[in-house]
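Missing here is one protein chain; the remaining ones are kept as they sit in the complex.
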Amino acid sequence: MSAATIRRLIVIGLIALWEILPRAGFIPELFLPSLSSTLAAGWNEAGEYAPALAVTLYEVAISMTFACGGGILLGAVVGSLPRPRILIMPMVSSLYAVPLVILYPVFTVWLGIGSESKIAFASIYGFLPTMLATAAGIQTIDPQLLLAARSMGATLSQRLVRVIIPAAIPTVLSGLRVGGALVIVGVVVSEMLISSAGIGYLISRYRTILDSPHVFAGVLLVLAMAIAFNAAIKWIERKAAIWQTGTHAGQTAVEEIAPAALQPVT
Amino acid sequence: MGGNTMQPLANITPLKPAGAIEVRNVGQIFKTTTQDVVALEDVSLDVKPGRFVVLVGPSGCGKSTLLMMMAGLRQQTSGTITISGAPIPEPDPNRVGVVFQEASLFPWLTAEENVEFPLALRGVTKSDRRARAQDALKLVGLDGFGKRHPHELSGGMKQRVSIARGLVQDPPVLLMDEPFAALDEQTRMTMGDELLRIWTATGKTVVFVTHSLTEAVYLADEVIVMSPRPGRIVDHLQVSLPRPRTYDMLSGDAFGSLRDRIWRHIRKSA
Amino acid sequence: MGGNTMQPLANITPLKPAGAIEVRNVGQIFKTTTQDVVALEDVSLDVKPGRFVVLVGPSGCGKSTLLMMMAGLRQQTSGTITISGAPIPEPDPNRVGVVFQEASLFPWLTAEENVEFPLALRGVTKSDRRARAQDALKLVGLDGFGKRHPHELSGGMKQRVSIARGLVQDPPVLLMDEPFAALDEQTRMTMGDELLRIWTATGKTVVFVTHSLTEAVYLADEVIVMSPRPGRIVDHLQVSLPRPRTYDMLSGDAFGSLRDRIWRHIRKSA
Amino acid sequence: MRAGIVVKAARVAIVVALFAIWEILSRTGIVNPRLLPSASDTLTTLGDLLQRASVRKDLAVTATEVVTAFALAVPVGALIGFLIAENRYFADVAKPLLFFAFSIPKSIFLPMFILVFGVGFSQKVGFGFFSTIFIVIMSTTTAVESVKVEHLTVARSYGATPVQTAFRVYLPSMLPVLLEALRISMIFNLTGVILAEMYASRDGIGHQIATWGENFQMKQLLAGVVMIAVIAIAFNELVRWVETRCSHWRT
Partner (left out) sequence: ADTVRIGLPTKTYWPTTIAETAVRQKLFEKEGITAELTIYRGGAETFEAMAAGAADVILDATSLVSAGRKKGVNSKVLASAATGYYGWQLMTLSKSTLGVKDLNGKKVAITSAGSGSDLLALWTQQDKNIEFTRVPVGGGGLVPNLLAGNVDAAVVYSPLSFQISKSGEARTILDFSEEVPPNLAAGWIALDKYVQDKPQLVQKTLNALYGALMFMRANKDASVKLITELYEIPSEIAAQEYENTIMKLETDGSMDGPKIPEQLQLALAMAKAGGMKDLGPAAEIISTQFKPVPTKF
């Protein structure tokens, strides 16, 4: 059976369980309302969910730019320069260790309670993993390649764009995946904590009044965002695979394109 | 070998004056976790502009290290190096080009794109770049392999792409670290002749590392022989054989005695 | 080269019978994004147990590909290969050992640990392993370099570590892909002689790829000459020079004519 | 590592500078000291808090939960991540699903954990595990993908078993990426356990911190945050120590 079939079966199975378990009373509706009632709740309040989704998407989009764009760039710089790496990396990862979620209510004091604070929170939340993953990925690059580029007079930025990032592309992409997912989580969580708009706000509001179908309708929307984001990354991955062939990841990707051409890696 | 029709590299013309290399009392000490390694000690060397100098010496004697220092890729522990009259604290492709001992191709670029890489760095236009890369690939006998990625090439092919990448940069000083090591004898000869042709046409200064003594004498104006650890220069031969060189000279006495002289050094020190 | 005191590899003793290699109508087609490449076509070859066979051919003719298939690291597109009588769908270190064209050392292990690697996989005890690795490193002239990491070694040194790693496994069939390409002539000769000594002592079957025709004839029982794309066997020479071989033979007629015969093939095809 | 002392000094200098800025901001009233009590006050409070047996007990409880969750999540996550990276079939089945699970805010599932585990040690550990495992899986997959094909080929030619390949080729070559992942995972783990404690608890430091926050006890809140940060940083340093010990082969 093909993997996609199995996956579909699993998804169908999950969906079926989601409908049956609450209906049969195995799980109280409070914890998991049936899928149909969730969908109905979402549909009935579409007028409320649509603008909330727009707010969340806007915040996610901006945070994504900061977190992923900035994370990759800074990770690349820090990862390729040994001195800043030794100096900054420990500080950065230590900084990330400060439990932001707890301090978030206090931060809103300075950042305001609108979109800005959500964007700031989600950006930081997604930025560090992206940056750390990128920086770490860069350390696995063959130093000989950097030497070659240097000998050809590549400037720092040229090395970054033409050598470091392409060479680290599998790590960068997974960093992006993690970072992007965290941005979504970050926006929703901060909306859940403090806000008066967005999917997260709806989730936490409905939750406070024990309206679980509406809570899960919100969760479904978050899931939909994740699915869309995943599709986008997949697309980039496929593009990148064509020119990324020196590593395991590249190999796997190439195999996907021409299954007969290469041996399985192990 | 795929289509060995080696053709002149049209765009390699004598644009820039060749550079001089001055190496003065240079030493290199590597600090390792276990002990310090004196790789080179008190190496001095003068390469006049436009000379073809070959560096030979036993494995691990410091040839690559010396080349890396001339390229500005590694700083000497002591002494000074100047290229075209100025020190080289940083790699400078306008003064020096390098062909590495290991091919070091970018795995995510095709052969063609690898060769174009140094040109792209300098902002050469796409079409110009492509044309020059094609020429260079033709020169190394890889016409038609431009679209392949490094992992789809054989060992010798990769090395040739790397040579093409070095040539396409057209630097006044060209440093080549065992560029022909992975090539069969026929290709090696053809490539050697091509290199001499380009060198004659452009008047570049070439420093060339090889383990083949025949190749050394065949190509060189001067051969520099190094001794192992700590690497030092133990001999400096002038090869006064006339140019253009031919393979008939290989059986001549002059050739034989030069080769023997080097051989004795290598034999002793290895 | 550090301390060239090459000593016998005590632990390489004739434990296992040598293996036979049978290659029957083998073809290999690579599918690339742009087009299909026929790398090998209808290659058939018999290597009797204990023979020393050298494979020569122009760059890119498919030598490495053929070796990879014999090692079970790549499956042929058509035809069959058997090693010691059985097909080799998977690499099997008990039947075949490989020394790769590129050193491919693990950068996180020291030279010593790299050599120990295959032994560690088989669960050889630490002290035993260390002793055998030491012997193998001594053999390739790298006594005292055991504690260095690959990036602290020169190109030739890395290649020698890789050879040591291949030898320490002691497989009945040993496949070596241009193992001496990065070595100077003296080291190359010494290593060649060492290899012959081990081969004689252990009775291994060796398939050896080289670009040096002199080396080919000096080492081989048989030389197989391949033509470029699609790779085919164009000649199969028996080298009947007596053993032990000496460097004096190089100037003999028998040697010269064999070398010339190969050279003509290479010249034609490259 | 050679410039170790300089780097260490620089690092200490940066930390001291940060605390100094914090102190100045608060003392001069540039930032309302009620909202940001000065560094010295916070540290004094931290000292007082650490004197209390109850706080020490809470810390011990939290630490036990964190360590247990981590010790469970990392091997399990690494194994799954490895399988995903190695087995295309498994990857195709599981990767998207895991990714979706990763993208949902975990706190939504807190009630489920109470449903399954009740309130207590196993619920905290369970949620810590749940918050951590996805990032471990995803990072392991990343790390595996950075391994060089040649090295795998060499190991294959020596007949390495999958387990041997995993430990002798994958592990060392993935180490930098993996250690970074470990650090991030620890932070997720810590946050997960603390969230679970804040959500429902009888003890644990997260529970304390939540109360301080809701009571507008900024000094205690900041001191608590510093406390947790110090734990996380200590762990970070531990990982870094492993890292420097293991990757001296890199230039």
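Labels for the chains are A, B, C and D, by order of writing; each one numbers its residues from 1.
Convention: a residue touches a chain if its C-beta (ideal position, glycine included) is under 8 Å from a C-beta of that chain, and two chains touch if they have at least 3 such contacts.
The shown structure was predicted, so the numbers you read here are calculated from the model rather than taken from an experiment.
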Partners of the unshown chain among those that are drawn: A, D
Option touching the unshown chain, where D:39, D:59, D:78 or D:114 are the choices: D:114
Identified contact with the non-displayed chain, of A:7, A:85 or A:207: A:207
Residues in subunit A touching the chain absent from view: 25, 28-31, 33, 102, 104-106, 108-110, 112-113, 193-196, 201, 204-212
Hidden partner interface residues of subunit D, rising order: 32, 34-35, 110-111, 114-115, 118-119, 198-202, 207, 210-211, 213-217, 220-221
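Rule of thumb we're sticking to: only the chains that are shown with their structure count from here on.
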A-B against A-D, pair bridged by the larger set of C-beta contacts: A-D
Separation of subunit A from subunit D, taking each centre as the mean of its C-alpha atoms, in whole Å: 18
Subunit B-subunit D separation of Cα centroids, rounded to whole Å: 50
Intercentroid distance (Cα basis), subunit C paired with subunit A, Å: 48
Multi-partner residues of subunit C (at least 2 other chains): 30, 32-33, 73, 102, 151
Sequence positions of subunit D contacting 2 or more other chains: 149, 156, 173, 247, 250-251
Parts of subunit D lying in touch with subunit C, wherever the complex brings them together: 150-151, 153-161, 164, 168-169, 172-173, 175, 246-247, 249-251
Of subunit C, residues touching subunit B in the complex: 1-2, 4, 30, 32-34, 37, 56-64, 101-102, 147-148, 152-157, 160, 177-178, 181-188, 190, 211-213, 228-229, 263, 266-267, 269-270
Complex contacts: residues of subunit A adjacent to subunit D: 3-4, 6-7, 10-11, 27, 31-32, 83, 86-87, 90-91, 93-94, 96-99, 101-103, 105-106, 109, 128-129, 132-133, 135-137, 139-140, 143, 168, 170-171, 174-175, 177-178, 181, 184-185, 188-189, 192, 200, 203, 215, 219, 222-223, 225-227, 229-230, 246-249, 251-252, 265-266
